[in-house]
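Missing here is one protein chain; the remaining ones are kept as they sit in the complex.
Lettered A and B in written order, each chain numbered from 1.
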Amino acid sequence: MGIRLDEIAQMVGGTLHGDGALICGGTNPPDQATPTEITMLVGPNPSANLASSKAMAVLCAERIDSDPRPQIIVADPRAAFATVVSHFRPPIPVSLPGVGVDSSAAIANSAKVHPTATVCAGVTIGERTLVMPNVVIMPGCTIGDDCVLYPGVTLYEYSSLGDRVILHAGTVIGAQGFGYRQKNGRHLPSAQLGYVRIDSDVDVGAGVTIDRGSYGATRIGEGTKIDNQVMIAHNCQIGRHNLICSQVGIAGSCRTGDYVILAGQVGLKDHITLGDHTIVGAKAGVMDDCQGHQVYLGSPAMPQRDQMQIFAIERKLPEMRRELRTLRKRLDAMTEQLADGEPEPGASEPGASEQRETASDRGDAERAA
Amino acid sequence: MGIRLDEIAQMVGGTLHGDGALICGGTNPPDQATPTEITMLVGPNPSANLASSKAMAVLCAERIDSDPRPQIIVADPRAAFATVVSHFRPPIPVSLPGVGVDSSAAIANSAKVHPTATVCAGVTIGERTLVMPNVVIMPGCTIGDDCVLYPGVTLYEYSSLGDRVILHAGTVIGAQGFGYRQKNGRHLPSAQLGYVRIDSDVDVGAGVTIDRGSYGATRIGEGTKIDNQVMIAHNCQIGRHNLICSQVGIAGSCRTGDYVILAGQVGLKDHITLGDHTIVGAKAGVMDDCQGHQVYLGSPAMPQRDQMQIFAIERKLPEMRRELRTLRKRLDAMTEQLADGEPEPGASEPGASEQRETASDRGDAERAA
Partner (left out) sequence: MGIRLDEIAQMVGGTLHGDGALICGGTNPPDQATPTEITMLVGPNPSANLASSKAMAVLCAERIDSDPRPQIIVADPRAAFATVVSHFRPPIPVSLPGVGVDSSAAIANSAKVHPTATVCAGVTIGERTLVMPNVVIMPGCTIGDDCVLYPGVTLYEYSSLGDRVILHAGTVIGAQGFGYRQKNGRHLPSAQLGYVRIDSDVDVGAGVTIDRGSYGATRIGEGTKIDNQVMIAHNCQIGRHNLICSQVGIAGSCRTGDYVILAGQVGLKDHITLGDHTIVGAKAGVMDDCQGHQVYLGSPAMPQRDQMQIFAIERKLPEMRRELRTLRKRLDAMTEQLADGEPEPGASEPGASEQRETASDRGDAERAA
């Protein structure tokens, strides 16, 4: 399945700088690429992504002198990358599967597939795995040993499960990510050529959706447990032994460390990173990266200590407002008292403040009307 | 299928004012009715809804002199309207479908239906449309050309899809809306006689639910894209080219303009309207109508600029509270200083204020206990 770098250069019509005889074994985004894979560089600061990447080679728009790796220079690295991705994982045209198990599927002897399930071309299923009624497994999926796919689960093409993975009823793995670009007033889907990789010992609840990556994998780390109705968007890299409670929504390209806990209905903004042992309280909305070994609460989420203090003071806001009014009145009285004794220039200030508040109150009323 | 207005009056036992020979072609709520359809008026201010309606005629409880259209006066317009709706779109009793494709279904030659799918009476399916395993299409549905219905999709009766509509796995279109009225301590379902209409070029993610209208259509406009696990309630009118992100919930009878964007986990209160190009940030809860071409954040949602300012100040609340205490102490000291110089009546005020705060603090403690 490997291919020479000079063949890749030819395939994408690019200029190769480096050893063309090197064999490339696959494709991945910079942060996921292994030392036998090629990656691509796009975005505002491409070379920063390259420095921390393990990729063997890179598709880019301009020569990057600071990096010694082989480089293939192309006009549109994204399009060229899609071409190479498609070489290694050919896009499967949407088509109607046959009934039951396709003849090209490799099902272990001890695995059991219900007669109402649909297993498409090129699927492999490991020992003792159970495929329950009405499960649909699209082409190119690989499923390990001792997995259980409960009724009505759907795996889109190229989804990959480790061993002892449990998917509860109605869960959908590998649907297209929600990515569009606008052209002439219409939303056109961006490339969704990736797949979902779920490592061993992951439990996934009922009614969960995990979307495929754009080019590489959306990945769920070993031992992570996911509750019902969770949504994990394209390109997320979920760590090991996470606990993700019900109705959590994780937007695209997020990363969590190990032993992260997300309580019910938490939302994560796209492209953020949560360190190991981060805990996020129920209903919190996380808008920024979170350091590990801390608890975050609220929306926008803050460290627990800060947020608890703010929650407590919010409950005292009516009192604070009354106190503020009392202070102003006392100050007005004192100003008057001092003015009576000796005239001073600041005496007109209270009136001005009064006026400002009145204007502001009117503004609020208008907004509410 | 058309019917004369005097026949409708007879059907509902009402009194017709106007030309009974006019042919009525269908039914719809006031805001959706076309010039060949009859509508009904209920609610606190019925004639206001009529003014902006294009309906050819109206069912109402009292004669509305200000409107020149034919009117049929009945005791219970809602019940009468349900009768007329049922004439045009006869309610289908819940019953068990047969296996596979019903003989009365009209499937285009180039369409493909999986043998495990269920296609009920009177369904039409357009050219090149794919119906994947375990899809269920209930009676009276119409599906355009080049649609893809992924595994496990369910369409309830009379659902209607344009061309190039994609429904991902497990999505449910047209279930009964969540409407009940209470009688003798029990919740009785209100009429859910409508349907769902999804226009062309709409993508719908996995695990989405869109409920049918009460009398007319819940409608999704052309080109709109809907992410996984979105909920759209009965009677909503979603505009064209919207982007509705994952886990958004839209309560009943909402309206969105064109090019509206709702970020993840947003909630919309029932019966609100969002103008064209409205953007609502993640997790926001929209409680009021929103003007278009603006960004809204927070819950309750506010224009971005106001909300960002409030978020920033909320982070400074502990500091504000400290400042407030410092000011009070300084004022107390100054009051005392002035009192030392010359006795004045306001000197007892600080003590009173102190006492008030103490009482308030005790109230908080009791509430927390």
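Going forward, a contact is a pair of C-beta atoms (placed from the backbone, for glycine too) under 8 Å apart; a residue touches a chain by one contact, two chains touch by 3 or more.
All figures in this text were calculated on a predicted structure; none of them were measured in a lab.
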item	value
Residue of A:Ser86, A:Asn228 or A:Gln294 touching the missing chain in the full complex	A:Asn228
Of B:Leu193, B:Ala233 or B:Val260, the one touching the omitted chain in the full complex	B:Ala233
Contacting the left-out chain in the complete assembly, out of A:Glu7, A:Asp31 or A:Asp203	A:Asp203
Given B:Arg63, B:His293 or B:Lys316, the one touching the chain that is not displayed	B:Lys316
Residue numbers in subunit B that touch the chain omitted from display	94-97, 99, 116, 118, 134, 136, 152, 154, 156, 170, 172, 175-176, 178, 180, 185-187, 189, 207, 209, 211, 229, 231, 233, 247, 249, 251, 265, 267, 269, 285, 287, 299-300, 302, 306, 309-310, 313-316, 319-320, 322-324, 326-327, 330-331, 333-334, 337-338
Residues from subunit A at the interface with the omitted partner, ascending	112-116, 130-134, 148, 150-152, 168-170, 201, 203, 205-207, 223, 225, 227-229, 241, 243, 245-247, 264-265, 282-283, 299, 311, 314-315, 317-318, 320-321, 324, 327-328, 331, 334-335, 338, 344, 346, 349-350, 353, 356-357, 360, 364
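We adopt the following convention: only the chains that are shown with their structure count from here on.
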item	value
Whole-Å gap separating subunit A and subunit B, where each centre is the average of the chain's CA atoms	28
